[in-house]
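Here the structure is laid out as C-alpha cells; the discussion comes afterwards.
For this depiction, one protein chain was excluded, whereas all remaining protein chains were kept in their positions.
Moving on, here comes subunit A:
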Amino acid sequence: MASFKVKPEHSGPPELYYNETEAAKYASNSHITAIQHEMAERALELLALPEDKTCFLLDIGCGTGMSSEVILDAGHMFVGVDVSRPMLEIARQDEDLETGDFVHQDMGLGMPFRPGSFDGAISISAIQWLCHANSSNENPRKRLLFFFQSLYGCLGRGSRAVFQFYPENDEQCDLIMGQAHKAGFNGGLVVDFPEAAKRKKVYLVLMTGGVVQLPQALTEDGGEGRTQIDNAGRRFVWNSRKQEKVVKGSKAWIEAKRQRQIKQGRDVRHESKYSGRKRKTKF
C-alpha cells in the first residue's frame, strides 16, 4: 500500500493504513520501537510533571502502546486513544500494559473524557494525521480545532500536552499551532537538534493556563559528547588590519610615516609638537 519515502499520512486514513499487517509490522520493528521510546521519554520530560507523584496521563495515538510503556515505566498511569483497532488489539495483549487501558476513538471527533480527567497528555507522531482530509466531509481545520478544544477540556488546569510530530512544511506547523492557540492553549514548538537533519525532532508543547517559559531544546553541544571541533586557531586575520589603519594626514599617520622613512635611512625632519597641526588662518 505504501512505499518508502511516502509519508504514511498521505496514503489514506489511519484506520485503513494501520491494518493488521501494518500494525504487526510496526510493533515488531525494533528501529521504530527504539526511536518511539526515545521520543516518548523526551515528551514525558517536557511535560514537567511533579516528581514523586503518580499522574494520570492521556496517550493520544498510542498505537501499539510503545509510548504507554514509557509512561508506566516512569510510574504513572495512562489511558491510550487510537483510531486503529488492530493496533489497539496488539496493545491490549501486551501484559506489560495491563494496568492501563485503551479507547478506540478518532482524534478529530474529540476526546471522550470528562473535564479535568488528566494531569497531562503525550502524543508521539500522531497529530500530523489530522492535517489531511480523507473524506469530503472532513475539514482538517475544524477537526484540529475540535480536537484541541476537547483536549483542553479534559486536561486539568496547569497541565501540559506534548505532541511530537514531523512537520511537512511551515504552513502545517502554523496550522496546528494556530488551532491550538485558538482552543486556548499557550505554548509553542521545541525543536531538538535543529541542525541535524536526522536527529531533529519537533515537539509541540501546549500549556493550559498561565504563560510559562518554554523548556529548553536539546542541542548538539549539550549532553552526549561534542561532534564538532572549535576552529579557534584558524581565524582569518586580514580583517584586523583594517582597524589599524589610521586616518591619512593625522598626527599618528605622520609619525608612522616618519618612522618608516627613518627605517629606510632617509633624511627626515625631527619629531616636533607642531607636526600635523593646522596653520593659523593669519599666517
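Rule of thumb we're sticking to: a contact is a pair of C-beta atoms (placed from the backbone, for glycine too) under 8 Å apart; a residue touches a chain by one contact, two chains touch by 3 or more; residues count from 1.
Everything that follows uses one rule, which is that contacts and distances are computed from a predicted model.
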| item | value |
| --- | --- |
| Name under which UniProt lists the unshown chain, selected from "Ribosome biogenesis protein BRX1 homolog", "E2 ubiquitin-protein ligase peroxin 4", "Proteasome subunit beta" or "Multifunctional methyltransferase subunit TRM112-like protein" | "Multifunctional methyltransferase subunit TRM112-like protein" |
| Of A:Glu98, A:Asp170 or A:Asp267, the one touching the omitted chain in the full complex | A:Glu98 |
| Candidate in contact with the missing chain, chosen from A:Val70, A:Met111, A:Ala180 or A:Val205 | A:Met111 |
| Residue ranges of subunit A at the interface with the undisplayed chain | 53-54, 56, 77, 79, 83, 85, 88-89, 92, 98-99, 101-106, 109-115, 117-118, 137, 146, 150, 153-154 |
